[in-house]
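This report concerns only the one structure given below.
A single protein chain has been omitted; all remaining protein chains appear in their positions.
Letters A, B, C, D, E and F mark the chains in the order given here, with residues in each chain numbered from 1 onward.
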Amino acid sequence: MDSFLAIIIALMIVIGSAFTFVAALGLIRLPDVYTRMHAASKAGTVGSGVVLIALGIEAGDTGTLTRALAGVAFFLLTAPISAHLLAKASYAVGYRLSELSVVDEMPKRGDRTNSTGE
Amino acid sequence: MTLLVGVFFAVAIYLFLSKHIIRILLGAAILGNAVNLLIFTSGRLTREVPPILSPDDPVSNVVITANPLPQALILTAIVISFSFFAFLLVLGFRAYQELETDDTEEMRFAEPEDQEMPPLGY
Amino acid sequence: MIDTAALLEAAILVSLTLLCLSFVLTVFRVIRGPTLPDRILALDMLVATAIGFIAVIGIKTGYTLYVDIAIALGLVGFLATVAFARFVLARGNTGDEEPSIASSGEVEKKDG
Amino acid sequence: MRTLIFRTVAPYLSSLMVLFSVFVLLRGHNEPGGGFIGGLIAASAFAIYGIACGVSPVRRALFFHPMAIAGSGLMMASIAGLVSILAGVPFMTGLWVYIPIFGEELALSTVLLFDVGVYFVVVGAITSIALALEERATD
Amino acid sequence: MRLFLINMLLALTWAAVTGFFTILNLAFGFFLGAFVLYLIREQVGSVGYFSRARRIASLFVLFLYELAMSAIRVAIMVLSPKMNLKPGIFAYRLEVDRDFEITLLANMITLTPGTLSVDVSEDKKFLYVHAIDCSDLEATRKDIADGFERKILEAFR
Amino acid sequence: MNAYMPSTTFFVLLSPFIAALFAPALTRLFKHNAAWLLAIVPAAIFWHFSTFLPDVANGEVVTGGYQWIPAFRVNFSWLIDGLSLTFALLISGIGALIVLYSGGYLKSHPHLGRFFSFILMFMGSMLGLVTSDSFLMFFVFWELTSITSFLLIGFDHKREASRRAALQALVVTGGGGLFLLAGLLLIWNVTGISEMSLLLRSHTALADSPFYIAIFVLVLGGAFTKSAQFPLHFWLPNAMEAPTPVSAYLHSATMVKAGVYLLMRLNPVLGDTVAWETVLPIFGGTTLIVGTLLAIRQTDMKLMLAYTTVSSLGLLVMLTGFGSEKAVEAAVLYLVAHSMFKGALFMVAGAIDHEAGSRDITKVGGLMASMPIIFAAAFASAFSMAGLPPFFGFLAKEEIYAGLWHVEAWPLLLTLVAIVGNGLMFVIGFAVALKPFLGEKKAPGDHPHDGPVLLWLGPAVLAICSLVTALFSELTHHYISSPMSTAVEGEAVSVHISIIPHIGMPLYLSLVTIAFGVVAYRNVDRLRAAMTRLLDAIGWGPDQGFDQFIRGTVRLSFRVTQVVQPGRLEIYMKATFILLAIAVMVPMIVFDELPAMPKMPEYLSLYETAIMAIAAVGLLSVLYAKDRLTAIVSLGIQGFAVALIFMLFGAPDLSFTQFMVETLSVVILALVMTRLKLTPTDHRSVGKTAIDLIISVVCATAFVLLLLSVTQLPFDASLSDFFTRYSLSIAHGANIVNVILVDFRGTDTWGEIAVVMVAGLAILSLIRIRLRPAVPIATNDPSEEERR
Partner (left out) sequence: MASSEKTPVDLSAAMITEPAALADWLVIAPLVLCMVLGSLLLMVRKDTRLQPFIAIPGLAVLVLLDVGLLVHVIVNGPVTMTMGRWLPPFGISFTVDILGALLCLTAGIAAFAGGLYGAGDVNDSGRRYGFYPFLFLMMAGVSGAFLTGDIFNLYVWFEVLLISSFGLLILGSERGQIDGATKYAFLNLVATTLFLIATGYLYGIFGTLNMADIAQKAPAMTDKAPLVTLVSLYLLAFGMKAAAFPANFWLPASYHTPRVVVSALFAGLLTKVGVYALMRVTLMLFPAERDVLGFVIAIIAAATMIIGAMGALAQTDFRRLLGYLVISGIGIMFAGIALASPSGVAGTIFYAVHSMIVMTALYLASGLAARAAGGFSIASSSGVYSSHVFLAAITLMLFFAVSGLPPFSGFWPKVILVKASLDVGAWWLAGAILLSGFLTTIAVGRVWILSYWRPAMTGGPAQDEAVTLNPLVDYLPLVLLTALVVIVGIFPQQILELSQTGSDQVLNPVDYIRSVFPQGGEQ
């Protein structure tokens, strides 16, 4: 194998795993579900995305690489949506923000007629 | 691995012994995995060599791969147990709706608690 | 010239270790909670970690066909989170350790 | 769950997933995948569509009732097995035809038909369940 | 969109002519088609097609950059021994009003540093954003308005 | 026996059943006069069998038949000797009379056709029973008589007493039948013979067989229940709930004698043993005495007669068991006599009931003038019953004493029993035959008279028969008594008794009997009162015992069923898994199939260990999850871990599927759980937890041990090798697993997708079909309803 590619791949998987690890750590360390979402939906997505691309590169055929890229694109599309849905749902049913929070401009149940689905 | 199969079975059976439908359901899901792992182990384990041949070179392809047959059997079993799981889940849900409980102690509609003695006359 | 194979092997080992650690941390969050969304988030994270894990294993074994598994997992993982979010929305935050800022009465009304 | 954001993205997402599912289906004979997994992915796609945009659009999109689709899948699989009666070979014997198109050979086989049948069954059944549950959950 | 279809058609024709329908060949056909379209841009009115393509690409590049930054910043934050957090949810007044654009914006906001779209108001006027650092809301709002929102407006209007 | 020729006997045996098929239609056409037509059938049968008389009198045994179930060596074969021929003639002869009598007795009954049908079926069954050669054919007809008598006793089904009596008869005789079946099969097993004729000819010493006692007890179980021996006699008087023609036919002349027939039939092979000659007389004698005493108590003519039937059966059993040649002759004579007089008397009782409106001897009287023919028949029959000349009963009585008398303790005792029994029967015979006719006229019904010919023809003919057979006793003996006795005894016997009294011990004993009878008759009311007092003092009888048996059985069954089927899933589960533990552990230990001590644990890399640990953690977390969602998510964890394990061990397809399925499981769990408000954890008491833990750990250990034991065996991988070899070359697929799924083992997958499809449909119907009105589904599309 091309040693340059190998180094790239090695780097990518280590970086990707590191991001994932960071995300997991964030999941532990951050104070409330909303802040944890930041970790999971960013570091987590990037982490697994990078490793996936590394796999695509390693495969050495375009089909796999394009699939890997498509997969990453797909994660990038879905990750924010799941974060959004989860955050919205959590907020809607009253999971409160961490005590550290400084601001909350979300309208409360009583004074809005937002589309809460269903 | 064998030990892990044991843990799966123990947990599944313990859950089956619960009186709550939902716990039994969880048990059913785990039992399915337990069985699959059992078949998997029973067909002997091979590491990391998937039973996939290279299409370009059919002749030199007779290599040692993981035993494919148990995999196929397990696939069938997975699908079946998934179907059953889904059915049981909805059944439990409907039971809860209709019978207003998920406690099997209270589910006494088919075999009521106060079953009457059959008539003794003629 | 460095031994690329050894390098890659080391990298794989490092990343597998990191991923396993991530698994452990994430599982801890699942079990610890404390709130429902926390657990869901952790499951979501678990899926992401699993994707990474699959990819690394794919590199380790050279079976790049694992990429499809990873993609599919991403797809249904998304479905899972959506479903859970739904679950949260419908169920309200009953049964958690944390108290709620909105009164549960309001929540009930919304589920209707 | 029908938030603006989700609702906007879901149709594209779903169509992508269906595409992917067909890919997985067709490729299953040589690499991981096949009718069952493909079907699950497609069903997940419809489930997401249903959750995001409501059940009615999904039903309209499918046109046939999902269970009818499942039935047709089983029918297809059975026919794939039965074709071999014409060839005088036992049930479920894989028969292959190669149709040359543009120099390439397009391989059609009863095995493929069978796998497509599997795909339809899974899509139909799982979608039916998901939609029914979704309807129930929203009533 | 019409031009995009023509471009696709050209790609397909290329594949048919060359005889294999591989993704690579199709992609090559697509670029070839785009090139042809570019050549005849005056006649078929494909000037906008290409400038839009350029703007979308620019949006995409920005997004990737922000994404990477985002991940790194989260990492730093998580790894820093003492987390200095001032989280909160703020309302962001939307400039864009089409569903597609709102969605795109919201998703991009989510994937960028420290912010996460929680909801869109019923009247599509506000986006509620959770931010890790709410110490300077105005700056954050401005970042969004000048960054993604502007680029989106450029790309799709 | 090998040459099976078509034979009229076969059609004759079938004819009652064919007639039974047409009886309802005929009755609809001809009303009660259909009796005349239907009576042709038994008459023809009578005629057919009488053609055998000369041959049989010459000592021939006629056999014939067809192969019925060659696979089981069962033939439809008949055996006609003196015994079966006499029975056949009695059955068909009295049968013809009974059919006629029924036409009169049930003249306007709405279900007369059905009745004819039943009684003809019964006749056919009884005929088949006595002529059967093959054991199983015999048994089939034996049970058929139970079934048909069940229908006849319950004919008047609207009365509870009828229903009870019918069930009682079915239970007692049906239960006895099972003993008989076992006995017959045991004989078959011991001797290898399944035909009466062969058995009788084989001289196999059944008596010396180690199974003799078993066979003896089982056969007696059948015979005693059918022939109402004490203490299983009670069903017979209760069977009087049936219409009187039935009582006259089944419960005096025919069915009840099936047991006696059986004993007589098997006397040559089972008799001549201590057991036989002790047990039979004891039961017979007791039944004789108890029956007559119980008869005395009654005032209902039918019941009185019924109890004397019980005693007569006792007498017959006693004589059959006594073992001497004379006793057997006596039994034969008495059996014939009893059939005639008892049939007649029952018909008389029925006629009185029909005409005078009551069967109570204290409520009717002075009918002699208005019912002269009936009276004559009754009087004659009572004479025969009392053993007075010139009727056939006299011959029987003389022979009884001749057979029993012997100056030894045992014969003396039995003689005494016979005297008391006969004396009391004398009383009852005259009570029934005289009381309603003598004295001042009283009758609840209006204008009693002899009624239509159908009503009196039967008793009259039987009374005449009693007389004629006695008058021409030489002929009777030649054609009937001697051949029958020969058959019962198993060796040539000839009977010579006639109505000309011979001075001797039998005559004296007869005189003693008559004297005793006359005295008793004069004190019959006092006797009756005494008996009533006695029975009241005892307060319990087998009849109540039957009720207690049924109730007790039902109650016991109820309790047992409550224990074994408590209705709680938890208990079912527990029992199931305990069974599982037993089913795997016990044989493994008992048959030494435990695995060898496993070698050092297989090498596991760090991440493999980690994944397995995560699986275990997920599992435990499912167990200890405080809330439902945690449990669900933990479920997802273990599922993912399993998927990863699959991947690590070279199963990408499995891993793929497992990921998808596990996620979807979790998804639908969440979707469904959305609507449930459940208590998430289960609170088990400490003790229960411990028990459950033990059960689950033992089961799991069992599985693990078995798995170890299996994996320690060398593995035959030829199947997988084959798949690997031909997957690509013939089946054109590189993914072996998928090729197995869709080609090599496509049939599995075919079934599997059927499961998926059906599960989908089942879930759909579960969700959709609701009894409570469903909440309207949120939809904007009116055509949606159509689509569902």
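In the analysis below, a contact is a pair of C-beta atoms (placed from the backbone, for glycine too) under 8 Å apart; a residue touches a chain by one contact, two chains touch by 3 or more.
Keep in mind that what you see is a predicted model, and the values were worked out from it rather than measured.
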Chains in view touching the one left out: B, D, F
Residue of B:Val7, B:Leu31, B:Leu53 or B:Ala66 in touch with the missing chain, whole complex considered: B:Leu31
Residue, one of F:Val560, F:Leu606 or F:Ala690, that touches the chain absent here: F:Val560
In chain F, positions touching the absent partner: 68-72, 136, 139-140, 143-144, 146-147, 150, 154, 157-158, 160, 163-164, 166-167, 170-171, 174-175, 178-179, 181-182, 185-186, 188-189, 214, 550, 553-554, 556-558, 560-562, 564-565, 567, 569, 572-573, 575-576, 579-580, 583-584, 586-588, 590-591, 593, 595, 703, 706-707, 709-711, 713, 715-719, 722-723, 725-726, 729-730, 743-748, 750-752, 754-755, 757-759, 761-762, 764-766, 768-771
Hidden partner chain, residues of chain B it touches: 16, 21, 24, 28, 31-32, 35, 38-39, 41-44, 58-59, 69-70, 73, 76-77, 80-81, 83-84, 87-88, 91-92, 94-95, 98-99, 104, 107-111, 115-119, 122
Residues of chain D in contact with the chain not shown: 65, 67-68, 70-75, 78-79, 81-82, 84-85, 87-98, 105
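Assume only the chains that are shown with their structure count from here on.
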Pair sharing more residue contacts (C-beta pairs) when C-D is set against B-D: C-D
Chain whose Cα centroid lies at the greatest distance from that of chain A: F
Between chain F and chain A, distance of the C-alpha-averaged centres to the nearest whole Å: 77
Inter-centroid spacing, chain B versus chain A (mean Cα positions, whole Å): 33
Residues of chain D engaged with two or more neighbouring chains: 1, 3-6, 9, 13, 30-33, 36-37, 40-41, 44, 47, 125, 129, 133, 137-138
Two or more partner chains touched - positions in chain A: 18, 23, 25, 37, 41, 45, 47, 74, 77-78, 81, 84-85, 87-88, 115, 117-118
For the chain D and chain C complex, residues of the former touching the latter: 1, 6, 13, 17, 20, 24, 27, 31-33, 37, 40-41, 44-45, 47-48, 51-52, 137
Complex contact set, residues of chain C against chain F: 16-17, 19-20, 23-24, 27, 30-31, 33, 36, 39-40, 42-43, 46-47, 50, 53-54, 57, 63, 65-66, 68-69, 72-73, 76-77, 79-80, 83-84, 86-87, 90-91, 95-96
Contact footprint of chain A on chain C as seen in their complex: 1-2, 4-5, 7-8, 10-12, 14-16, 18-19, 21-23, 25-26, 28-29, 35-38, 40-42, 44-45, 48-49, 51-52, 55-56, 58-59, 62, 64, 66-68, 70-71, 74-75, 78, 81-82, 84-86, 88-93, 96, 98-104, 106-107, 110-111
